[in-house]
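The complex is shown incomplete by one protein chain, all other protein chains being positioned as in the whole.
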Amino acid sequence: MPTRIPLAPGALVRTHPWLSLGALALVVALAVVTLTGGWSRSAPEGAVQVAPGTEVDAAPFSLRLDEASARFVRGDEDAEPGQAFVVVEGQVELTSSTSVTATTLTDAFRADLSGYDLGGSATQDPAPVVSVVPDGSTLLGLGPGLRYDVQLSYVVDEGSVPDRLDVTVLEHTRRPSALDGELRWFDATPVARLTLDVAPLPAIRPAEEDL
Amino acid sequence: MTGPARSGPALGHVLGTAVVCLALLAAGSWLQGWLPDDDADPAAEPHVRAGGVGDALDLRTATVTVDEVRGTRRVEQYGTELVSPGLWVVVGYTVVPTEENATVTFAELEDGRGRTWGLVGRNANSCAESPPGVPVRCTVLMEVPADALPTLRLRLARLSRETRFDAVAEVDLGLTRDDAEGFATAPTYSVPAPELGDPPEEDS
Partner (left out) sequence: MSRRWLLVLPVALVLVVLATASRLQVFWWPEQLHDVTTGRQGEALELSDRWEDADGDERRRDLTVTLLDVVPATQVEGFSGPEPLEPVAGTAVWEVRLRFEVDPDVPLSGCLVSIVDTDEREATAVSTRLGEASLPQPACEPAGRAGPRYDGSAVEGDLPRPPTYDVAVLVVTDEDAVPDRVRLWWEAPDVAELSLTSR
């Protein structure tokens, strides 16, 4: 068997200086790119300000928010004494190919107001109740390809109904959960912000019906 | 052990090594994508029993038959009317358990474009547990966009959270574009509660 001369790095560099230099440059370039976060976009574009009524793509939804108003009545439910509803009207459609639950839907919105969550405790980031306009039913999730007219409603203190409401629309990414490996929508990223004028509450609260 | 600096390996040799390395890496990453990963478990795939409307499909623990397929824009369940922006597909089916009490709690629609509609939101499956040999008539209702209708298939299985290793019935609902038009103008459909026992005799 012919013996091979062990590859002496010095000899290789001396024989092929340009090749070695090129390889070194490549390695340095790859190292720099890797250390600065790879080829993917280093910073998301961030949320853009949009006008009410603009269609927004916020994976897994395509949605539109049109107008907001303050109300004492939501469907056939009266607000608790001292409280009122802030209702945002719009449309939402699921663009992914599998159904999602209500949590994924409510996670797509963040309204800049303090209100009450479903359990009735005060929170800075209340989740809206999403109801379908024609029938008033609660939308507890939705399937692909269906475009619903919806109302997002928040429960707030009657005294703290805002004149204008800032809503951030967030998109999510579908990936396996780190805990149980199940595919779900994670990593909320703001994609759009919009400011809606809130139509004020009616002057008088509808009278409680005496039983 | 430094010998006299002779001429290093030929350029051709170096390039050849690099090409082989790259080829091996490429082959490795292709193989990585092709082989089943840790999560993939082909042996656990559900056993699909395909059929059409009216076919009795054997799910091992029960026999499932899709009896009728309806569609409408409005359904009424528990006294509430639900209006769909698409169409409600309402499927009546019968489950006959084999050896032990059984029911169907998994239902899913899929269209030709790979879109699936599960039991989330306002979609509902109304079925009951039945003893062996006793048919139970159940109803599943799901809202889908009208363009999904011509390719819709319904899958039914025992457990809503777990179809691995289990038998799954897959029924081609046989709907057409014309059905979509008919469904859009159909009256409100009132969803019946699940019913145990033989279906009422057809009038002869």
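The chains carry the letters A and B, assigned in the order they are written, with residues numbered from 1 in each.
We adopt the following convention: contacts are C-beta pairs under 8 Å (C-beta built on N, C-alpha and C of every residue); 3 or more make two chains touch, one makes a residue touch a chain.
Everything quoted here is computed from the prediction, not taken from an experiment.
Although it is not drawn, the missing chain touches B when the whole complex is taken into account. Listed residues B:E76, B:E100 or B:E181: the one in touch with the omitted chain is B:E100. Residue in contact with the omitted chain (choice from B:G54, B:G182 or B:G197): B:G197. Chain B residues in contact with the hidden partner, per the touch definition given at the top, are 98-101, 128-129, 131-135, 193-198, 200.
Everything that follows uses one rule, which is that only the chains that are shown with their structure count from here on.
Remark: chain A and chain B have CA centroids separated by 28 Å (rounded to whole angstrom). By the touch criterion given at the top, residues 1-3, 5-9, 11, 14, 39, 80-86, 113-118, 120-123, 142-145, 147-148 of chain B touch chain A in their complex. For chain A in complex with chain B, the touching residues are 5-8, 10-12, 14-16, 19, 97-102, 132, 134-135, 137, 139-149, 176, 181.
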